[in-house]
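Only one protein chain is missing; all other protein chains are in place.
Letters A, B, C and D mark the chains as written, and numbering starts fresh at 1 in each.
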Amino acid sequence: MVNVEEIRGYAAGLLEKGEVKSVLGFRRGSASAFAEPCTLIEASDAASLVWDPTCLNNLALYLVKDRKQQAVSKTPDTRPVGIVAKGCDSRAIGVLLQENYFKREDVVVIGVSCEGTGVVDPRKLSAKLKGRTASRVTFDGADGINVSVYGDGTETVIPAREVLADRCLECRAATPTLNDVVFGETVEARGYNEPFHAAKEAEKVSEDERWANWEHHFDRCLRCFACRAVCPMCYCPECVVDSTTFVVTLGTSAEEKANRIRWCERSANTSESAVYHLTRAIHLAGRCIDCGECERVCPVNIPLRLLNTKLEKEAFEMFEYQAGHDIEQASLLSSFRDEDPNSFIR
Amino acid sequence: MEKILSQEKLREWVDALDDCEVYAPAFADSVWNFARVKAGADIDLSHTNTIGSVKEFAFPQREVFFCFEKKDGVPVLTPTLPDPKPTVVFGVRPCDGRGMPRNDTVFNKEFEDPYYWARRNKLTLVGLACNQPHSPNCFCQSVGGSPHAEEGLDILMTDLGDRFHVKGVTAKGVEAMERGRDAFDAVSDADQAEVEKVHATSRSHSQRPLGNLDAIAEAIRESFDSPLWADMAQHCIGCGICTFLCPTCHCFDINDEVINPTTGEGERVRTWDNCQFPDFTMHTSGHNPRGDLGSRLRQRVSHKFLYFVENHKTQQCTGCGRCITECPVGIDIIAVLERVGQS
Amino acid sequence: MTDNIYLPKIGRIVGINEETLGARAIKTFKVEFPNGDGFEHNCGQCAMLSMFGKGESMISIASSPLVKEYKQFSIMKMGRVTSAFHAAKIGDFIGIRGPYGNQFPLDDWKGRDLVFIGGGVGLAPIWPVIQTAVARREDFGKITVFYGARTSSDIMYEADFEKLKASAEVQLSVDSPEEGWPGYTGFVPANLMDKAPTPDNAIAITCGPPIMIKFVIQNLQALGFADEQIYTTIENKMKCGVGKCGRCNVGKDYVCVKGPVYSWAELKSLPQEY
Amino acid sequence: MPAPDDWTPRSDAYFASPLAQGTPGKQCGLAATGDYQPSLRSPWLAAAATVDVKKVARELAKDDGVVFSEDYVYMCSDPGQTAVIDAIKDNDLNGMVISCCSPTLHEKTFRDASELGDLNAFQCEIANIREQCAWVHSDMEVATEKALKITRASVRRVQHNQALEPIGVPVTRRALVVGGGIAGIQAALDMTDAGLDVILVEKQATIGGNMLKLSETFPTLDCSQCILSPKMVSVSKNAKITLMTESEVESISGFVGNFKVKIKKKAEFVDPELCKLCDDCTPVCPVAVPNEYDVGLTNRRAIYIPFAQAIPASFTLDEEACLGLDPVVCGKCEEVCDVGAIDYDKKPTVTEEEVGAIIVATGFDLYGMEHMGEFGGGRYPDVLDGLQFERLCSASGATEGHIMRPSDHKVPKEIVFIQCSGSRDPENHCAYCSKICCMYTAKHATLYKHHVPDGQAYIFYIDIRSGGKGYEEFVQRSMENDGVIYLRGRVSRVYEKDGKLKVMGVDTLAGRNVEIDADMVVLAQAMEPSKGTAEIAKILKIGRDKDGFLAEAHPKLKPVESVTAGIYLAGAAQGPKDIPETVSQAGAAASKVIALLSKDQLAHSPTVAKVRDPYCTGCEMCVDACPYDAIALVDGKASVNEILCEGCGSCVGVCVRAAIDVKNVTQLQIHEMISAIMA
Partner (left out) sequence: MSNPSKTTEVQTFEPRIVAFLCKWCSSAGSDLAGVSRIQYSANATPITIPCSGSVSPMYILSAFNKGADGVLISGCHPGDCHYMEGNYLARRKLYLVKELLQFIGLESERFRMSWVSAAEGVKFAEVVDEFVEDLRVLGPQNRLKAER
C-alpha cells in the first residue's frame, strides 16, 4: 500500500533542499470527488498532496507547459521540476525525453506504483450512476470502489473492474520504470484484462458496424480540443490540423500566414472531425503511452483511446515497439526493419 | 395555463406534436444529451442535466451563412437562412432556460442575427424543474435563478412523482400544450399545493454560495491586473469544454470553406469559438491581447460576471455548473470568484 | 426580414495604388459598388472586406465620407485575406459589409486647431478625417499633419500630400537619414516635439504603430494636451464586426461597435486589452 | 466517339500552352515589383492523340491565376521553345507549366527555356499528360478530363514554387575505382590520362579479374593475357594510380564530388616491396588449396603468387588457408625468406580516402555449377564450366594449353558444349540472356578443334546470338571450317556411364532425340553479378536490378550512371557484356567522371529539405529517418546540410509537426494538388 505520507515527505524534502523549483502532484479539489492537479512551491504545501484512484491526470502535461513557459520567459527558471508519476505518466516522460523535449536532469520523477489498482474512469462511474455525480470515491483496498452518490447520499461499493479505466484494466506496466524514487510495491500483472483488450474487442465487429460507431462518435465531437490540450505528446507549437495556436514570429511572412494548410475545416462535421482525430492518432503512433487522458476529458465521451491503443497494439505486435520504454531508441516511424509487414502491398 | 400530465400521458402529448421535431435528453455513451425523439414512447425525463446545453438549437455548432460561387467572373452569394421545422425541446433544465434570454440579447442588440432568430423563433423550450441539484456544482440560486425558474422557458414541467405539473409560460408554450390538450388534466388544489411544496423543497437544498454579485463584479474590475488570474489558470489546459458546454457562451468564428478551388466555390461558415483558445484574439501580426491562460480565464469570468452585467444588467451565468464538473483539471468558477472576491 | 448582417455587398476594385513595398507592403484599393447598393460612412469607420474563399478582414475606410462614388482602403499585406488583396487586380470583385464602429467627433471640433500625427499604415484611419477637415476648411483652425515613415519610399498617399500642403501644414519625416530628404529625419514623436504644436484649443489625432502612439501621447501630454484633447484608434482581431463573436472586446466594449475611435481619456479607463 | 471540331488527330504529341492575365497593379500605372506576388501563372500543354489539347488549353485559360494558355505542336522543337520564351516575356510570367510528355524527357529542355525567358528554371513544372494519360487511355473525353486534372494540379503546384538556384559544391579531383578487372583497369587508366588521381581497389591479390583467366578472345582469337597484361603493367607503373589489392570498400559517406570512403586492406603479411619473387616459400608450405585462378583445376599453397604476371608482383599469404599465423604451429615460409618479407604480425588496415567520384566495376561470376545438377555440374570432373575450359585452353593453365580431361588426363574426342546453361530459364535459373555465351562457346569449339583436330564438337543451343562486329562470321567459320555440329535444342540430362558422359538432348530442327557419348561437357554458364555485389551496392547506396546487377540510372539515357550522383558503373557488374563492350563502358564511365571532376564546383539540386524553425521541437525523428545523415540538431533544432540532402522527403513523411518540407514539393503544394484533382 502506498503511504501518502511518504510521498508528502519526499516532496517536502525536495522543496526544502531546493532540489526542485516545484512539485507537480494531486490534491483534493473543490470541483468534484476526483483529485485535481496542483503545483507545490513551498515544502509546507506538501501536506495537501493526495494519492488514491481519483488521481487521474497525467501530470507530465505540466512539464511540457513549464518548458513552454520557460522558453518565452524573460527570466527562465530552469531548476528541475518534481512530478508525481504513475507508470503511464513515467512513460510519457520517457517519450518526452526520447524526443529531447527536456533533459533527464530537468525532472525528478516521484514514481508511484498503481499496485493492484489504477484509476477510476469517471464516465464509467457516471454510467453506473446514470449521470448522477459521486461526492466521494475511495478504494477499499481489495477489489471494490466505495462511492457516495451526490444528492441522496447513497453509499455503494462497485467492483473495481467495472469502473476502473480501461487502460488500467489492460495495464502492462503499473510501476514507473523511469523514476528517481518509487513508492508502493511493484505489481506486474493487474489480472483484469489482457493488453489491448478494448481495441481487440472493437476490431471484432464488422466493418460497417465499426464505421457506424465511429461515424456516430466523429459526429458528436465538439472540437473543443480537450483531447489535444490534455495530451502531453501534443506539445507541437502549432497543430498540423486545425490549430488553435499559431506560430508567428517577427520573421513570419504574410505568405506563410496566408498559406497555412487547412487539412480540415473548423466545422465540427463528421468528415472534418475524422481528419482531426485520425491525424492525432497517427501522429501519436509510437508516441502515445496510453494514459487515456484524451478519452477521460472528452465531454461527450468519444472512446478516443481506442484509436491510439489500436496503433499501439500494431506497433507492439508488428514492430515490437513500445513507446516510452527506451529513451535511446529511434522513434517508431523513423525506423524500420526488413521484416516489417509487406504482404498488404500489391 | 397550468395542467397536470400523468407519466403515461406524456407520450401522448409528445406524439401530438407530430408536426414538430421533438428533442429530449437521452442517456447514451455514458452521458445525457439531447436527442431526437421519434415517438413519445422513447421519452425519458429521468435525466440529471444534459452535457450539452440547449443553446445549440438556436446557435448550432455550424451555421452556413451563404454559399459563394463565381458566375461569369462575378461572385454570386446565396444566403442559406435556415428554415427549420418547429422544434420542441423537452427536459430543459431551468438553468439552460435562463441561458436563452441572455443569448437572445446577444443576437439581438443593434444588429439582429437572422440565422439565430430563424431557429430561435421556431423553438419551444419545455423546461423541467429540478427537484434536487444534480451535482454539488449546481448554483442557480447563487446567480439569481432557481430550480424552477421559468425565465426563458415556454413551458415549465414539475415532476410530482407519478405525474407532472405543466405550466404554459409563454403563448408559444400554451400553444404546444393546446396541441396535446387531450393528454392533460386539470390542476387540483392538492396538485397546486404539491407543486409549491416540491418547488420549496428544491429551493431548500443547499447550493454553493457566491455572495454579493455586485461585490464580485467590483472585485473583478479591481483585479484586472492581478497575478491571481495566472495562478488560478496554472493548470488550465486551454480547451473549449467550459465554453462549449456553457448555456450562455456564444462566441463564434467565421471561416470560408472552399469546396472547389478551381471554380472558387465555397461556403462562409460560422462555428463555435472559444475565448480560451489562444488564436481567438491573436492578431495576424502575432500580437495577442490575451496571450496567456490567466488573461483568458479572466476574460471568461469577467465577461460573465462583469462586462455582461455592465452591458445588460445581469450575469451571463445561470449556475448550471457544467464548466466546473466537466473541467478536466478542476478549475472551479465558484472557487475562482471566491478568490477574486477575497483579494 | 431585416438585413442579413453577415451578407456582404459586392464591391469591385477599380483602382490599385502601390503605396509601399517590402515584406509589409501597403496597397490602396479603390472600390465601387457595381450593384448600386453602396453605403455612407463617417470618418473613422471601418468595413469588413471579403475575399471569397479566403475570409474577411476589418479594414478602416480611408476615403472621406464626402466622396460618394467609391470607397478607398489601404491594406497592409499581413495574412490570408490581405495577401489575397495584394494579389488582386483591377476588375476583381470583393465583398464589403459595413460601415462599422464609431466615428471621430468632427462636428465637436469646430473652430479648433487639428493636429494629426500618423505613422506608417496608421495614416489610413485618420486620412478621411484630414480629407474632410480640409474640405470643410473654414470650420477649423490651423490644421497640421505630422506623418512619418521608415524611408521616403514608404510614404503613403505621397501625391495627395502635395495637394494637402495648400490647406494644411505638412510635416513629413523619415526614420533614418536619406540623401536629399527635405523633411525631418527621425521618429514621429521627436518631430512632434521639434515642431511643438500648441495645445491651446487644439485636438490631436494620432494613429500608427503602438510604440509610436505611446510616445506621441507622452509627448502630447508634455506639450500640454489634456487627455480629452487626444484621439486615437485601436484595433483588435474581429470576425463578425457586429459585437457578437466575442473576441474584440476591451473590457466591456466590443471595439467593432464601440470603437475604434477613442479619446485618450476614454482609453485610459479601459483595460489594456488591445 | 466523334472528335471535336477543333481537334485534328495527329500521330504524335502536340502541345497546348496556357494562360495569362494582366499584371495586377499595372492598370493603375504601377509596375510590379520585387516582393510583389502577382498571380500570373502559365501552363503550357502538350499531349497526344486521345487528349483534346485545345480543350485543355481553353479550359485552363479560365482558371484563377492562369494568364496564358495555348496549345502548340511539338513544343520541344526550337520554334516551340521560342514560343515558350516569348510567352514568358510577353506576359511577365512568374510560373509556368508545360503540359506534355514525361518530365524525364523534357523537363530540362523547358527549364532551360524558362531561364532564357528570365523565369527561374524551378518555376517551370511539367505536367505529364502523355505517358501518364494520352498514351494509356483511349476514350478522349475521359483522357481529356484527366489531362485537365493533371495540368491543374501542376498549375496549383507551380503557384507555390520558389525560385531556386543550384547549390554549388566544391569537388575532390580524385576518383575511386572498385574492381580491378578489365573494366576497372580501363576506367582507371582513362581517368589518369585526363590527369585525375585514381584509387583502384581490388578484392583479390592481383588485378586482372576474369579476363586474366581467358585463353583467347573472340572473334579475333588474340591471346587474352597478351592484351591485358600491358594494361596491368601500366597500372602498376602509373604514379597517379594508388593500387590497393586485397582491399574492400568498407563504408562511404559524403556525396557527389566529396565522398569519404573507408577502405579495408587485408593484413599484408608479405611485403611487396621486399618480396623478390624467388619462390623459396611455396615449396615449404605444407598447405594445398584449390587455385581460384585455375578455377579449381589446380592447387596452390597458402603462400602463393596468383599468376606470374600478377600485379602487384608479389607473393601473398592466404590468411584462411595458412596453418597458423602463429610461428609455433608452422612458420616455415618465414624461415626460408631471405629478405624477411614475411611478417605474421601484420594487421588489416583501414584507410579513409576522399574522392569526388566512384566507378563500380565489380564484374561477374559464373552461375554456380552446383545449380546444374541435371547436367552433372559439380558432380563429374569432366563437366566443366566455360572458365574452366578457358584454363584448359590457356598456355598458362594447368595443362599448359593442352585440352585433356581433368579426370584421367585423356584428350577428349567427343565434346559437348551446352549453351544457355542457367540462362534464359526463368523457372529454374536466371531469366536473362547472358549475352556472351554464344560467342565464347563458338570460340571454345573452334579452340578445341585447333587443339584436337580429330575430335568432334557438338553445341546444343536455343538461339545463336552473334550480334557484333565479325561475330556472325566467326560462328559461321566454326561451323564450316571446324565442323562443329550445332544442335538446336535443349539437353535434358547428362550422366556418366562407362567412362563416358551420356548427353541426352533433343534436336528440335530434326525433330529427334539425340544421345551423345561425350568425353567432356562444357557448360556455358550464365553470368551473374560477382559475389559481394549486393554488399557493395548497399555500402555505396546504389540500387540493383531484379537480377542483382547494379542498376543504371536510366536504361537508355544514363546507362553508366548509377542512381546515386557521382557513382558510375562499368563492366559486367551492370549486366552481362563482352570485353569490347566492357571497355567501352569503362571508357564512358571514365569520361563521365572526367567531365564531372573538370569543374571547380558541382551543381547540387536545390530541391532540398528546409526546416521551418519555429515549428521544430528537435525531436530528431527526421534525423533518424534521413538516409543521408543530412540532418543534425543545431541549437535544439533540426538543420539540413543542403549538400548532403537529396530531397527524398523521408523527413517530411515522419515529422508530425510538419516542420520540414522539401522545397518545391511542399506539403502545401501536395495539398493544393490534391484539391485540384478532387475539385
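The rule is short, and it goes like this: a contact is a pair of C-beta atoms (placed from the backbone, for glycine too) under 8 Å apart; a residue touches a chain by one contact, two chains touch by 3 or more.
All values derive from a computational prediction rather than experimental measurement.
Asker: Which is it among A:E42, A:D140, A:E209 or A:D326 that touches the chain not included here?
Answerer: The missing chain is touched by A:E209.
Asker: Among D:L447, D:V611 or D:M673, single out the residue that touches the unshown chain.
Answerer: Checking the options D:L447, D:V611 or D:M673, the one contacting the hidden chain is D:M673.
Asker: List every residue of chain A that touches the chain not included in the displayed model.
Answerer: Listed in rising order, the touching residues are 199, 202-203, 207-215, 240-241, 263-265, 269-272, 274-275, 278-279, 281-283, 285, 306-307, 310-311, 314-315, 318-319, 332-336, 338, 340-342, 344-346.
Asker: In the complete complex, which positions of chain D touch the hidden chain?
Answerer: Output for chain D: 102-104, 128, 130-139, 142-143, 145-146, 149-150, 153, 541, 543-546, 551, 555, 563, 625, 627-628, 646-650, 652-654, 658, 662, 665, 667, 670-671, 673-675, 677-678.
Note that only the chains that are shown with their structure count from here on.
Asker: Between B-C and A-C, which chain pair is linked by more C-beta pairs in contact?
Answerer: If we tally the contacting C-beta pairs, B-C comes out ahead.
Asker: Chain with the smallest distance from its CA centroid to the overall CA centroid?
Answerer: The chain sitting closest to the overall C-alpha centre is A.
Asker: Per the centroid of Cα atoms for each chain, what is the distance between chain A and chain B, given in Å?
Answerer: Those two chain centres are 30 Å apart.
Asker: By residue number and range, which residues of chain B touch two or more other chains?
Answerer: Residues 253, 255, 258, 261, 264, 280, 282, 284-285.
Asker: Got the chain C residues that touch at least 2 other chains?
Answerer: Where chain C meets two or more other chains at a single residue, that happens at 23, 54, 78-79, 82-83, 86.
Asker: Could you pull out which chain B residues touch chain C in their complex?
Answerer: 65-66, 68, 73-75, 77, 79, 81, 106-107, 109-115, 224, 250-256, 258, 261, 264, 266, 268, 270, 273, 275, 280-285, 289-290, 295, 299, 302-303, 306-307, 310-311
Asker: In their complex, what parts of chain A are in touch with chain D?
Answerer: Interface residues on the chain A side: 98-101, 235-238, 240, 247, 249, 252, 255, 259, 261, 263, 283, 287, 330-331, 333-335.
Asker: Along chain A, where are the residues that touch chain B in the complex?
Answerer: Per the stated touch rule, the residues are 29-32, 34-39, 57, 61-62, 123-124, 126-127, 130-133, 135, 150-151, 217, 220, 222-226, 228-230, 243-246, 248-250, 252, 257, 265-269, 293, 296-297, 299-302.
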